[in-house]
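A single protein chain has been removed from this complex, and every other one stays in its place.
Just so it is clear, A, B and C label the chains in written order, and each chain counts residues from 1 on its own.
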Amino acid sequence: MLKNSLKNIGRSWSNLAGSFRGERFERVGPDLSSGDRELLRRQLKKWLEARGGEVSSRKHAAQIGELYLSLSPVGRKQFLQLLAREFGPDREALREQCKQYLTSSDSACGPIEEELLDLLISPRLKLLRQFNALPQGIKFLVDLRKDLIGFCREEKELQPLDREIQRLLATWFDVGLLEMRQIDWQSPASLLEKLVAYEAVHEIHSWQDLRHRLNMDRRCYAFFHPNMPDEPLIFVEVALTHGIAGSIQILLDDSTPDLAPEAADTAIFYSISNAQQGLMGISFGNFLIKRVVDSLKTELPNIRTFSTLSPVPGFARWLQGLTEEEMDGLIGEEGRADLAEMGNDANSPALLLELLDNAGWHQDEHLCAAVQPLLLRLLYHYFHAKRSDGQPIDPVERFHLGNGARIERVNWLGDVSDKGFAQAYGFMVNYLYPIKEIEKNHELYATKRKIVISSAVRALK
Amino acid sequence: MLKNSLKNIGRSWSNLAGSFRGERFERVGPDLSSGDRELLRRQLKKWLEARGGEVSSRKHAAQIGELYLSLSPVGRKQFLQLLAREFGPDREALREQCKQYLTSSDSACGPIEEELLDLLISPRLKLLRQFNALPQGIKFLVDLRKDLIGFCREEKELQPLDREIQRLLATWFDVGLLEMRQIDWQSPASLLEKLVAYEAVHEIHSWQDLRHRLNMDRRCYAFFHPNMPDEPLIFVEVALTHGIAGSIQILLDDSTPDLAPEAADTAIFYSISNAQQGLMGISFGNFLIKRVVDSLKTELPNIRTFSTLSPVPGFARWLQGLTEEEMDGLIGEEGRADLAEMGNDANSPALLLELLDNAGWHQDEHLCAAVQPLLLRLLYHYFHAKRSDGQPIDPVERFHLGNGARIERVNWLGDVSDKGFAQAYGFMVNYLYPIKEIEKNHELYATKRKIVISSAVRALK
Amino acid sequence: MLKNSLKNIGRSWSNLAGSFRGERFERVGPDLSSGDRELLRRQLKKWLEARGGEVSSRKHAAQIGELYLSLSPVGRKQFLQLLAREFGPDREALREQCKQYLTSSDSACGPIEEELLDLLISPRLKLLRQFNALPQGIKFLVDLRKDLIGFCREEKELQPLDREIQRLLATWFDVGLLEMRQIDWQSPASLLEKLVAYEAVHEIHSWQDLRHRLNMDRRCYAFFHPNMPDEPLIFVEVALTHGIAGSIQILLDDSTPDLAPEAADTAIFYSISNAQQGLMGISFGNFLIKRVVDSLKTELPNIRTFSTLSPVPGFARWLQGLTEEEMDGLIGEEGRADLAEMGNDANSPALLLELLDNAGWHQDEHLCAAVQPLLLRLLYHYFHAKRSDGQPIDPVERFHLGNGARIERVNWLGDVSDKGFAQAYGFMVNYLYPIKEIEKNHELYATKRKIVISSAVRALK
Partner (left out) sequence: MLKNSLKNIGRSWSNLAGSFRGERFERVGPDLSSGDRELLRRQLKKWLEARGGEVSSRKHAAQIGELYLSLSPVGRKQFLQLLAREFGPDREALREQCKQYLTSSDSACGPIEEELLDLLISPRLKLLRQFNALPQGIKFLVDLRKDLIGFCREEKELQPLDREIQRLLATWFDVGLLEMRQIDWQSPASLLEKLVAYEAVHEIHSWQDLRHRLNMDRRCYAFFHPNMPDEPLIFVEVALTHGIAGSIQILLDDSTPDLAPEAADTAIFYSISNAQQGLMGISFGNFLIKRVVDSLKTELPNIRTFSTLSPVPGFARWLQGLTEEEMDGLIGEEGRADLAEMGNDANSPALLLELLDNAGWHQDEHLCAAVQPLLLRLLYHYFHAKRSDGQPIDPVERFHLGNGARIERVNWLGDVSDKGFAQAYGFMVNYLYPIKEIEKNHELYATKRKIVISSAVRALK
């Protein structure tokens, strides 16, 4: 099979181009036998020499790309392992340059630095770069890295290759090269169905649901790369509201009447999703939020408040991991007093929380009254719980604080979906982006890990 | 002045954006005083720390970019020197890693290689990369490198910075990321006037001349970068002809009737110009020719011959540099016999050539008859004259042979303009691109420096 | 209310523009009181005089258009009645010109003809024409005529106005001015949802269903008017198949695998829908089919057969309207013999047909065997049943024969939906468009009402 692939030079590439675009591309291809690997190794070496010139070298890239696509998952892993093991930087030569560098005067360092740089850009990366000659070649490489990220979990030897590709993609996907576009109901259906597929925060259930999210009091923006014009990289969904929204179910209810955009004073960022797994580790979110804020300020000057309505993905898990002592310590004297006063049947916070395992607990008013102050106090402490690197354990909190936002408000029963209860007992959080303080907030967070918080939330302690 | 620039944060950027687009941007700005330099140094360091976050860091890039644009040439050089001297790679840290590398086992090498790579991507380059956040920021960097190339001639210390930027631009302007577009009389006037400005081979004298070059039997193609959509990077002008054209004056004569494209069997590439000096050293020409050939084959299947009509820029200079002995050696017995037979007044080749200093010599039939075989023989030898690196001294020859073309035909009085006589006594050359042999030719040239030549030209020897 | 409307000159038109585009425009407005009518009458007269000039006259059109949109259905009818009754042609003046015409020599006729023409283009039409100054004004007029067509059924006095508007729209929507565009999955969602709304033949049940109809072995084309770029006028759905398809349920089954377009030899037009009720009486279908055939022939030269898969909307109704004698006459001796031979329980054709009222009858093999030859014979006669004007009673047959197609094949159980049984006992028909015979067929039909029919269908008699 491989032989055919590698030799089948005249074969029309329209097929491949088709399959990139194709919706149902699920060929289950072969693995690589040891003979195939040997053949591939020779092919890659020949390619690397580029003896027929740069132009034909690019043409060969297409053939090797087609081969890659035709392989089974195992075969693809073998392909990448071959690259990782045998086409890395030339260590002999690197050692030689390192030696020279150590004995060189400053004035002689420059040329050696360039030599080092040349040697560190490995042969395998030079090969992979050429895949951009494929139709939709940038997308090809992004998807190849998606495969690679999967393989890396079990095969640590692949990690250096992954980091090399990430470095290359970070240069190509530099935020300065991206284009922000608004997505609305005029957008192509083929693009809209990608929103449905990629939406990672609040699932889109139907075209009706999607249409509601693109209504006149909604906005959706995405970053695109000029060489991947049909593929959003990241997108954010925004609701234009009057006042800060606290309930996701109200936002997503398509029977609520639309607000005239001119009447809105607030923009709520209620969902932000990365669309390309192959770009993991390359961050666009902060820039996208900044660009959307700028765009909305120009389009709708009445909008003065920019806030999120965000999930608290790790709260329940964190809470369930606390020992009874830890929890006791966190709620403190005052918290215990509150609970006692309620005269609740459950005679400890932990027992109380157990009651929340029952679906529908939030319709029990008595239970709610008992548990709400307890949860609010614990949520306050959750915001301040830290990882070993000193950053908050909640990923959403890390992202927004890192962007210069502050924790503005917590919303009891803000998300009453199963997922909302499972993650955070129904809580949602508003992170506020106060235009004039973003830089200062960022600096406080970046240098001192300060959790910037509104006085209302501080009062929950 | 500088203080104002650096602090003038609120100033509208639309001005700057305007000036990038502007046609007549020729502010003569100030140099950098030593106080200014100190201020700039501190600003750059602060920028590098990015304490307000990546987003505001990009915003500062714009201010520093504006500062750069506002400077005099001397000021710009000082700006770049500051970057080159003080923001290079951290040599202390590099030496440390080199030391470790030399003592590490293979399995420990990977992480050190990444460290080295991080250290080798210098702070100054990280700063410069952020300029792409400017409106038309990629173009900004290309133009900055154009300045830099100029300064490098006298200030060698700037060369490493230049090579770093070239490396970055080579990644961004990878040929796989470029778009080929056809340019015709439907194209925007603002684009067409750039052709007039950038045409480097046969000057465009008027809009009438330009229109002729975009007629139905002409084609013009250019590469564009998606982030610089209004700026051609390189463009090629093609004439569709019947048979291989040998005379540039006929091609450029706008009174000749147009050929119906379907009636043409040959495409003549008669001019290829790089449009961006700031991209020097990054080659697109071979890919552009390849893409144009592919495009024409699809559009006009009758076209089977692809050839250039090219100047011979170094012939006259080379000839004038030969000693009498060298020349004698080159023309050989046979050549001398030919000359003797003509019974010419000038009793040596050198004396004969002197006659060619007189304008209008080509209208003297007798002289032409004497000098033509002599020049043809010498031209043959010129094609084989080599530089120290073993490549031909003629740059046009190097380019086309390197692409896999062959020397097909020489054209006596192919260019009777002053420039044509001054460069090559009126000679022009056709380099042929024989579709099926290009790869083989390239390999012969790349590995053995073989000058591939048609039998007709070989007969000139 | 009216007073406000008419005077509210400064009011922003963006509202109205919005409402034209709006999806859920269903304001229930007021009727016109007699005072309002008087006010409107005066306003219309003032408008007609255009004393402030043509430019402001157009501006007033917008206000009157807004008034119209704000009215209840009764109010709109009153509005149109006012126009119809009081703003028709000037009959006094017309009679005067008629008198002169009758006494004029041929050479004096020309000017009178022009006078007549001027008088016959009524004031009300001049007013209505100006509505095209509205945002989306052409669409406004198309929708106004849709209202009008509804009112005409009960108010005959409105018919002349309707015919005047139809005449105007026929000029504006001349087929030479329309643009054919392909619609596919790249098209805007807002356009695709109109297909769902307007599809008149085989309902589109979901986005999944729609996507299937736009797959790679499907095509959809529509005519658009340049002043209504977001509104299809008519669209046709085509399946690319191998051989002529006979079953709509197979075509619409989205689980069948796609055919590579290059492998198809037949194009099946399986649905054609007019999208604008306001354009009733202005025909585009024949031109659309012609353009699609041309386009497919160019794109996919392998496709040589162009056929429809069409319903037989009037068959069941016609059959149920026959008396027993008529039916007996139609099936003839031979038919009755066939039936007798089957030994069926139902001892007359009419009784037999009654059995077909039971849902699921087609799963009874015995019944099918009995009834199939009977129905085929009757279907043959149905094709030849004529209206008083000599044309076939089946509207689909009239349309395709009028276009030059022929009746090629009938398909037993071609449509097993409820609608399919109700209309035609499950029959569908293929009308074939034989490229070379279309003109001849058309002429035979147009001049002699000849029903062109394949030999296979003729054999059913």
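Keep in mind that, in the parts below, a residue touches a chain if its C-beta (ideal position, glycine included) is under 8 Å from a C-beta of that chain, and two chains touch if they have at least 3 such contacts.
All values derive from a computational prediction rather than experimental measurement.
Undergrad: Of the chains you can see, which ones touch the chain that is left out?
TA: Looking at the entire complex, the absent chain's contacts are B, C.
Undergrad: One chain isn't shown here. Among C:74, C:117, C:435 or C:459, which residue touches it?
TA: Only one of C:74, C:117, C:435 or C:459 touches the chain omitted from view, namely C:117.
Undergrad: Which candidate, C:41, C:146 or C:442, sits in contact with the chain we can't see?
TA: Answer from the full complex: C:442 touches the omitted chain.
Undergrad: Among B:98, B:192, B:432 or B:451, which one touches the chain that has been omitted from the display?
TA: B:192
Undergrad: In the complete complex, the non-displayed chain touches which residues of chain C?
TA: Its contact residues with the unshown chain are 51-56, 58, 89, 91, 94-95, 98-99, 101-102, 106, 109-110, 113-114, 116-117, 120, 129-134, 137-138, 159-160, 163, 167-168, 171-172, 174-177, 226-227, 286-287, 290, 402-404, 438-440, 442-443, 446-447.
Undergrad: Which chain B residues would touch the chain omitted from the figure, given the whole complex?
TA: 185-190, 192, 207, 211
One rule holds for everything that comes next: only the chains that are shown with their structure count from here on.
Undergrad: What whole-Å value do you get for the distance between chain A and chain B if each is reduced to the mean of its CA atoms?
TA: Here chain A and chain B have centroids separated by 41 Å.
Undergrad: Roughly how far is chain B from chain C, going centre to centre by Cα mean, in whole Å?
TA: Distance between chain centres, rounded to whole Å: 61 Å.
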